[in-house]
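In what follows, a structure is listed as structure tokens, so that the remarks can point back to it.
One protein chain is absent from this view; the other protein chains keep their places.
Now for subunit A:
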Amino acid sequence: MASLCRQIVRGNAFKSVLLSTARRGYADKMMPDPLEHATGMERKELLAMQAGNDDPFNMKVLKKAAGTRDNPTLVPSCFDARIVGCICEEHATAVTWLWLHKDHPRRCECGHWYKLIEKQPV
């Protein structure tokens, strides 16, 4: 009886060493893709960043174009109008604010032209 018990114990112990941890069901549970876990705006932001857009909400300062009537600085917006803050010159101590409407390019008092362009919401 004792030897039978020993056999059973030894056999099972040996088996558990032989089997991989995965087959014994002790493998670590991994989350395959954390992006699939995200939802809502958080997910849209992550997707935009994955697509190479590091400013999906257009929060950063725009780089100015030449600013002539034919080559205005393009301001993206998903609405009919957007407020633009023009830094008229490099050392300006105040920002000049102006409303920019769809289909109506507008000229700041410093002479710089802006134009609203359509953009899809995030």
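What we mean here is this: contacts are C-beta pairs under 8 Å (C-beta built on N, C-alpha and C of every residue); 3 or more make two chains touch, one makes a residue touch a chain; residues count from 1.
Keep this in mind: contacts and distances are computed from a predicted model.
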Name under which UniProt lists the unshown chain, selected from "VPS9 domain containing 1", "non-specific serine/threonine protein kinase", "Centromere protein H isoform X1" or "Cytochrome c oxidase subunit 3": "Cytochrome c oxidase subunit 3"
Candidate in contact with the missing chain, chosen from A:41, A:66, A:83 or A:110: A:41
Subunit A residues touching the omitted chain (full complex): 27-32, 34-35, 37-46, 56-59, 78-79, 119, 121-122
